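All protein chains but one are shown in place.
By letter and in written order, the chains are A, B and C; residue numbering begins at 1 in each of them.
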Amino acid sequence: MSFNTFGHLFRVTSFGESHGPALGCVVDGCPPRIPLTAAEIQNDLDKRRPGQSRYTTQRQEPDAVRILSGVFTDEATGQDMTTGTPIALLIENVDQRSKDYSDIKDKYRPGHAGYTYDVKYGFYDYRGGGRASARETAARVAAGAIARKIVPGVTVRGALVRMGPHAVDRSRWDWDEVSRNPFFCPDAKMAEIWADYLDGVRKAGSSIGAVVEIVADGVPPGLGAPVYGKLDAELAAGLMSINAVKGVEIGDGFAAADLSGADNADEMRMGNDGKPLFLSNHAGGILGGISTGQPVVARFAVKPTSSILQPRKTVDRYGRDAEIVTKGRHDPCVGIRGVPVGEAMVACVIADHYLRHRGQVGEGPSWPFPMTDR
Amino acid sequence: MSFNTFGHLFRVTSFGESHGPALGCVVDGCPPRIPLTAAEIQNDLDKRRPGQSRYTTQRQEPDAVRILSGVFTDEATGQDMTTGTPIALLIENVDQRSKDYSDIKDKYRPGHAGYTYDVKYGFYDYRGGGRASARETAARVAAGAIARKIVPGVTVRGALVRMGPHAVDRSRWDWDEVSRNPFFCPDAKMAEIWADYLDGVRKAGSSIGAVVEIVADGVPPGLGAPVYGKLDAELAAGLMSINAVKGVEIGDGFAAADLSGADNADEMRMGNDGKPLFLSNHAGGILGGISTGQPVVARFAVKPTSSILQPRKTVDRYGRDAEIVTKGRHDPCVGIRGVPVGEAMVACVIADHYLRHRGQVGEGPSWPFPMTDR
Amino acid sequence: MSFNTFGHLFRVTSFGESHGPALGCVVDGCPPRIPLTAAEIQNDLDKRRPGQSRYTTQRQEPDAVRILSGVFTDEATGQDMTTGTPIALLIENVDQRSKDYSDIKDKYRPGHAGYTYDVKYGFYDYRGGGRASARETAARVAAGAIARKIVPGVTVRGALVRMGPHAVDRSRWDWDEVSRNPFFCPDAKMAEIWADYLDGVRKAGSSIGAVVEIVADGVPPGLGAPVYGKLDAELAAGLMSINAVKGVEIGDGFAAADLSGADNADEMRMGNDGKPLFLSNHAGGILGGISTGQPVVARFAVKPTSSILQPRKTVDRYGRDAEIVTKGRHDPCVGIRGVPVGEAMVACVIADHYLRHRGQVGEGPSWPFPMTDR
Partner (left out) sequence: MSFNTFGHLFRVTSFGESHGPALGCVVDGCPPRIPLTAAEIQNDLDKRRPGQSRYTTQRQEPDAVRILSGVFTDEATGQDMTTGTPIALLIENVDQRSKDYSDIKDKYRPGHAGYTYDVKYGFYDYRGGGRASARETAARVAAGAIARKIVPGVTVRGALVRMGPHAVDRSRWDWDEVSRNPFFCPDAKMAEIWADYLDGVRKAGSSIGAVVEIVADGVPPGLGAPVYGKLDAELAAGLMSINAVKGVEIGDGFAAADLSGADNADEMRMGNDGKPLFLSNHAGGILGGISTGQPVVARFAVKPTSSILQPRKTVDRYGRDAEIVTKGRHDPCVGIRGVPVGEAMVACVIADHYLRHRGQVGEGPSWPFPMTDR
């Protein structure tokens, strides 16, 4: 993670402001000969797209993606495939209403990045949050759609598990529910509660925080680059870099602070297929920064958006006390659209570690049993 | 964060196994002409040093550091100063009892990195955890001692704020208490409770998790490299890369999921000195990945060590079911020694961002008021 | 230098194939508040643009650049300025005649990258050389136009100093001549000779190599990151990464192999302004990988293009012997258009080192006299 590029072998560089002409990214290091079409990327983008329900911003952005490079049609098969060279993805901005911001362009929204961008750079594109806008996450989702195609057998899924005080009931968890409600909620009953709750928040001109959970199934054991490029360290960076995220945890996360060593240990037995089984997954699929072969489980907390209709005390760019009300069009619970973004970041980090592992260790079986056969 | 190096301009590369001849690090990119002696680094290392109370491992390691390069005596002043070239720090291992591990060398400790290292590399130095051992964190603390000298006016302090079920009472927080008890506990009363509690854990041959809080005061506003190298993203990576850490949060962290936008907003007023004041610090000193000038507050959860005397089910390297009891010498609460390590990581990340900011933006005043003067 | 990104603080990521929809780059890390317009970038691009004389490819590409992000209009001044966020630059391809290549798509051009791309990736966009095309260098020139604006007082200029057997006469060197002939030749007389010579080469369906020299005046002393990120090491990488370049030298370069230590020494005297003067510049402005304050002088050799009308023996993708004649539209001397590209690479490397130096050492005076004042 550095500046506007992340990843080591699978590298994503993003660009673009909320109300500029376009945003996008360059995905470098993708293996060659992977089938890829704009439609596949669009599919993921559509999950993150604004304006799809009354629970997200009403800005209407088609978020139509164009592939500018790095993909070519294989003559033998007629299939579009990656060439191994940089894949540039472009999304034009369409529905900017920059004048919405003219009222507040000189006032800092409490809890918003406008203040710090201005302090850092002495200048910033205030329209819609500029570079600090969550629109940047469209680039992440697009990159993630490519990342998903790299590691055979891996599935990355996410769900909203808490909205304000209302957490899902894990006994009702059903992945199929996630696509059936506008909240990415795996608990049908809770989705109904959230619908009412969020209507209230929205009507009050307020906003609310949330927690997102991402689960990656099928991650091969052995991925991770200790000690500073640990899989969990880079997941933490990737997820914390998403707008409005204030906390990240792996497996039991903060709850592990309450556990004894005996309770926290994921005991092991040999399975019938000659491979070890874990009897629990407190670790969230990562030990010592390396994947165990269990599902990788990460969770992140999303703060409520700072763009609210309730007036707040602030100062302006000229050093005067002021009061601010943010009209614009905002998500009452930005955590919702954080779900596909979180999936994308996890997919990218895993793809990168897969390539890095293959680079250092090769493609040989990473399975250690029986050790004497080595 | 990548592999065994972290940082961009202030870069730390560490090496060494728990029971090898030595461990250490190379600190590259340090500004020149900063006074530096081994004694200063030793001072920080001594806080992390094992064997100082009955609450940490009884391994006796002096952790004496030698500076091998990058420091030279200025003739004019007689002072040892950094030269701007790589500073290599060496800590020899002294008290290895590798035979302690011979009983368990072929069995995987549930919850320990031995399994994943073996799966990844097909081979590993099992003695004392090898590279996965928390001894590696001595290198971080040594690097952190240098990092602390780079940003004028910054103080990085840490404290243990929870041990298992017992959290400190923030109304009793006293930084001076931290050095008066063996737990880095800022709450004198809680330290007493922990003493009894941890005696029980230790005697039961068990272990317990913890939460550490790090506060950096005096961080100048404007540090952070959006959007992937955000200050909080790199703090998250740095802290998550510490052994046994399972969760990281900034400011209100996971509690922000429960807040409304109005409650979460850190309102602002102009102060008497013509600078803006924040009326609260839910953000933990970071907005949009850039420091606000408020204290930077990070917290991380440390799981209980997996090395316990209570027998656990496991498998061995030959694919057989087994039972394991880890004798060795271990910390019943590794979170305690996580405090100086967390401080070091935060200090390194801030130093790196300070240099990066200076590189991109220069040393001019980052203060924006009044904007018309620009 | 790595993959499709180069630079550390001033970072350029490029993308795009010769006959794809577009090419471009993302410039990350640019300091904020630098005035920047597309017209300024266009000005540099126009120097490299094909089809401007009969001595370069007849492909007609306007190479019109669009700024997609990272620039915003300052309200106070009405000036477009960098914001410190990534600057994305887009150049659409217009005049692709891909069918020109259908004859040769299955045959490898001897001396062309088509073979190695195919071996590496098992697949490649053969149209016009795909990613290996010199069209990629338009992105470098665009980035270089930004880089030129970063270091105060630096001027980067280039010239063609040799075409095949014909070298310029340095006693006739006139920088003003460079823009007066289609060869970037600083020697008016030699330009005439080249005109005739290259007509002959072109009519013979052949091509010829060349040598380019780049001079950067006004480079402040102290830039360079020893020992692996030396200024000259990164100039060498940057210049060698340009298509068709086979050699790079700094200052006297290979001629230094013939010199004695006494002859090679750039002696010094104190100047009237209290600053040291060098009595010669064998070193090309760099000692120990760090700039001396003298002009930085680099030279690179460009091989003749492999795309010629003379038939050559080769093999095809199906493992059969074949003969190849490359029609397309090619430069008889690609070295000519290498001049603005070389300037751009040198400008980018210097800008990056300027920011890196400022990061590590700050903006203080780097001048050491008198040392006792420190």
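The definition used in the following text is that a residue touches a chain if its C-beta (ideal position, glycine included) is under 8 Å from a C-beta of that chain, and two chains touch if they have at least 3 such contacts.
Being a predicted model, the structure only gives us computed values, none of them experimental.
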item: Visible contact partners (per top-of-document touch definition) of the missing chain; value: A, B, C
item: Touching residue (missing chain; options C:19, C:127, C:148 or C:357); value: C:357
item: Hidden partner chain, touching residue among B:36, B:65, B:87 or B:191; value: B:87
item: Option from C:21, C:182, C:253 or C:295 whose C-beta touches the chain left out; value: C:253
item: Per the touch definition above, residue among C:22, C:104, C:159 or C:236 touching the missing chain; value: C:236
item: Absent chain, residues of chain C that touch it; value: 1-6, 8, 12, 14, 108-123, 131-132, 136, 162, 164-165, 201, 206-211, 221-230, 232-241, 243, 246-262, 264-270, 274, 276, 279, 282-284, 286-293, 301-308, 310, 312-315, 317-321, 335, 357, 361, 366-372, 374
item: Contact set of chain B toward the excluded chain (per top definition); value: 3-5, 11, 13-17, 20-24, 26, 28-29, 32-33, 66, 68-70, 72, 74, 81, 83-88, 90, 120-125, 130-131
item: For chain A, the residues touching the chain missing from this view; value: 8-9, 29-33, 76, 84-85, 226, 355-356, 358-363, 371-372, 374
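Here, only the chains that are shown with their structure count from here on.
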item: Topology of the chain contact graph, where touching chains are joined (line, ring, star, complete, other); value: complete
item: Distance from the mean Cα position of chain C to that of chain B, given in whole angstrom; value: 44
item: Chain A and chain C: spacing of chain centres that average the CA atoms, whole Å; value: 38
item: Centroid distance [mean C-alpha coordinates] between chain B and chain A, Å; value: 26
item: In chain C, residues with contacts to at least two other chains; value: 29, 32-33, 84-85
